[in-house]
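Dropping a structure here in structure tokens format, bear with me for questions.
With one protein chain withheld, the remaining protein chains of the complex are depicted in position.
Chain naming follows the written order as A and B, and within any one chain the residues start at number 1.
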Amino acid sequence: MKKIVCLLLSAVMTLSLLAGCGSSGSAASSGGEEKDTLIIAVDEDISGLDPFAQNTSLQNTYTILNYDSLLSLDPATGAIQPGLAESYDIISATEYVFHLRSGVKFHEGQDLKASDVKFSLERAAASTGMASKVSQIDHVEVEDDQTVRIFLNTPSTTILNNLAFCGTSIMCEEWCNANKDSFKNNGTGPYKFVEWKPGESVTYERNDDYWGEKGAMKYLEFVVKTEANSRTIALETGEIDVNAAPATIDFPRFESSEDIELYSVPSTQVAYMSMSYNYEPFQKLEVRQAIAYALNKQEIIDGFLDGYGVVKTTILGSGQQYSDDSIPGYEQDIEKAKQLLAQVGYPDGFSFDLAIRGESRSVEAAIIQSQLAAIGITVNIKKMEGAAYTDLAMNEQMQANLGSWQPATSDADNPLRNLLYSSSKASSNDSRYNNADYDAILDAAIQETDPAKAQELYSQAQMKIYEDIPMIPLFAYYWNIAANKHVKGVVIPAVGDAMVYKNMYWE
Amino acid sequence: MKGMAKYILHRLVLLIPVVIGVSFLIFFIVNLAPGNPAQMIAGAEASMEDIQRIEEELGLNKNIFVRYFEFMRDFILHGDLGTSYYSDKAVVTAYFERFPATLRLAASFIIVAVALSLPLGILAAVKQYSIIDRLSSFVALIAVSMPNFWLGILLILLFSEKLGWLPSGGDKYWYSIILPALTIGLQMMALMTRMTRSSMLEVIRQDYVNTARAKGLSEKIVILKHALRNALIPIITSAGSLFVDCVGGSVVTETIFSWPGVGKLLVDSISKRDLPMVIGFVTITTIVITICNLGIDIIYALVDPRIRSQYASGK
Partner (left out) sequence: MSTNSKPQVGKKRSRAAETWRRLKKNRNAMIGLSLIIIIIVVALAAPLFIDYETQVINQNIAERLQGPSLKHLFGTDNLGRDIFFRILYGARISLLIGAVSCLICCTTGVALGAIAGFFGGKVDDIIMRCFDILLAIPSTLMAIILVAAFGTSLFNIILAVGIPTLPQYVRIARASVLTIKQQEYVEAARAIGATNFQIIRTHILPNCLAPVLVQATLRVATVIADAAALAFLGLGIPEPTPEWGGMLSAGRAFLRDYPHTVLFPGLAIMITILALNLLGDGLRDALDPKLKK
């Protein structure tokens, strides 16, 4: 019996060890016949088909395939360009007129009319996910089939960013009303919806009657693979062509692989640690400074992201409008940190709860915990699942938390307002930062039409964050896509959270 | 057979208080748990007004007992378990969209388990205490003790990555089901091998087996035809109850292999606080499981004449 035990144990161990060493299987290409479907693995499934139901990165990625908005974003630069509207006129700070392209058709055959624009914007305002994107709009008037007049309730330059965002996609009024109970995607975009197998895949087919630059590949199939390993293995064996969410630990193999290309670009998703003004020690600026001086952001990036991240001193991503990378940061200085703590009555440190949502920031939290232990601060990591986490803030019980912000639109106002404006409690002002000066800067900046002056104002806002430390920007994630070398046309957008697939093709 | 019909009816009637109890329990647990569904749907950029508006739309600001009453009323009167907060799809529709995948998976576990355990168990019983017996016993123990997600990951590593024979997840090809099936199937096989073995052992010792041998029948026929048939009864019940366990959705397997079944959907719904989905799912699962259990009992009765007579006499 003992012999058998040993034999079997060593068999199990050998199996697992063998699994680790040696080269992986070669990427089989599905070459031969003309490949007409690009297969992309994503890490989760959408909850529903309605683009307005939820503002999530995955939903938005699909939405830009199916729909167009009045304006659009150039993926490479993030600049705002014409979309369904060929041109627009700014009549006043609160009045815009958009001139629609003619001859545009929806996938199901209907013609695009101005009344569809009014319908879509009103639908967004009543939706669960995109209401905030059209909250500046007071009302919409239809002048004729090609002309729409939009009235704002407050002067705001970000209306253009919002109208370039897929959350204001234009839908067909007639069709939507007729199909209330069986919503399906019917847009004007470069790809048509084919089918959704819940939990499995979503498939799109190229719209050959598209008014703009047509999609490159005939079919796009997005398959759901929630396990990171699964996606990596599938990419290497050729089961999929693109891995939309590669794990950083696999990057060295991708980079050295002959069949796989890794695309890695600093994104606008910035991670931060927020400290609440509700918690007593955090009410002292010196405590915040001490914590800022105690952290070593590069070490966090190395441990958590295997080095694939960029240290940030501002919460705006580099591609975001008006971001200012000249904002100074706090270089690690343990002695100074300890001094500051002693100065305000915490010579032996103190403890606080650091809330994280789910498993993803676990490692990062552990690293921060260890870094703060060096100055005597005990961090209690509270891993919570999504709903409990949001509740914590709502109930004013959050002490500190690790968050991140991926602005869906390209404007500076989006992160600055949502994260730190005094009335943003429901959204994401976890720190409960309440500073009238800061609010005033943002309010002035959003109305400022002169880009130079706007930059000045936004830089001021970013400086204020540096001075007051309501939160500490930590790093920007890299946006990574791993694809088979045969896949061309991979462009990772400079702004926004929706990946662009329409230009990808297989060669 | 009238006794049988009465029994079935009796069990189905008992189902009602159980379903009410289960839905009540889950309804309250999930609703009292922290988290505001309206906020989760609205997302990170919502304003207080948005959240309140959504709360009203979803009826979340009503008293909890009122909501439970409305929920039960819709369920009993219209068979309507509500609509997902996220996709506007009816819960019942969403469930039965994904249920076939879970059902197939559960069935495949049993098929793998039975196909492997039956011969092994019979062999082990026939050659009791031999090397085969000991070996299969031990392998079975190891298989049962392994955390099933560990086994799953190792299988993916071996067959998907190293050998490239099988896909690492999803349900696209007919052979996509093999790895998931093996993950739990092997563990079930372990359990069932022992069951088969002890069941066969008990039967082999019986007199009628010796009689068959004395009659001059070959050992093979004695074992396979006479002994096995009677040993099958507890084996079937075992297989049946294992199957029923998995019909509820084997969450871990479905997660590892991105299998589009109900288990995974349930876990996702819980984290999103998609209340109608969670409550509806658990309710439907309860009904499905109870009916399956009933089915097993009926099969059991059909196979075992002793039990059948008990029902016939209206126990």
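As a working rule, contacts are C-beta pairs under 8 Å (C-beta built on N, C-alpha and C of every residue); 3 or more make two chains touch, one makes a residue touch a chain.
Because the structure is a prediction, the values reported are computed rather than measured.
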Residue among A:370, A:397 or A:423 that touches the chain left out of view: A:370
Touch criterion as defined above, residue of B:84, B:136, B:183 or B:255 at the omitted chain: B:255
Among B:9, B:141, B:163 or B:302, single out the residue that touches the unshown chain. B:141
Residue ranges of chain B at the interface with the undisplayed chain: 14, 17-18, 21-22, 25-26, 29-30, 32-34, 141-142, 144-150, 153, 157, 161, 245, 248-252, 255, 263, 266-267, 270-271, 278, 282, 285-286, 289-290
Which residue numbers on chain A touch the omitted chain? 1, 12-13, 16-17, 19-20, 24, 227-229, 232-233, 247, 249-250, 253, 299, 302-303, 358-359, 362-363, 365-367, 369-370, 381-385, 388
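Please note the rule applied: only the chains that are shown with their structure count from here on.
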Measuring centre to centre with CA averages, how many angstrom lie between chain A and chain B? 38
Of all residues in chain B, those that touch chain A in their complex: 33-37, 39-48, 50-51, 53-54, 57, 84, 86-89, 94, 97-98, 101, 134-135, 138-139, 142, 153-154, 156-158, 160-164, 167-172, 255-261, 264-265, 268, 271-274
In the complex formed with chain B, which residues of chain A make contact? 1, 4-5, 8, 12, 15-16, 18-19, 22, 24-25, 28, 45, 47-50, 53-56, 128-129, 131-133, 135, 183, 197-201, 223-227, 229-231, 233-234, 236-237, 239, 385-388, 390-392, 394, 405, 408, 414, 418, 425-428
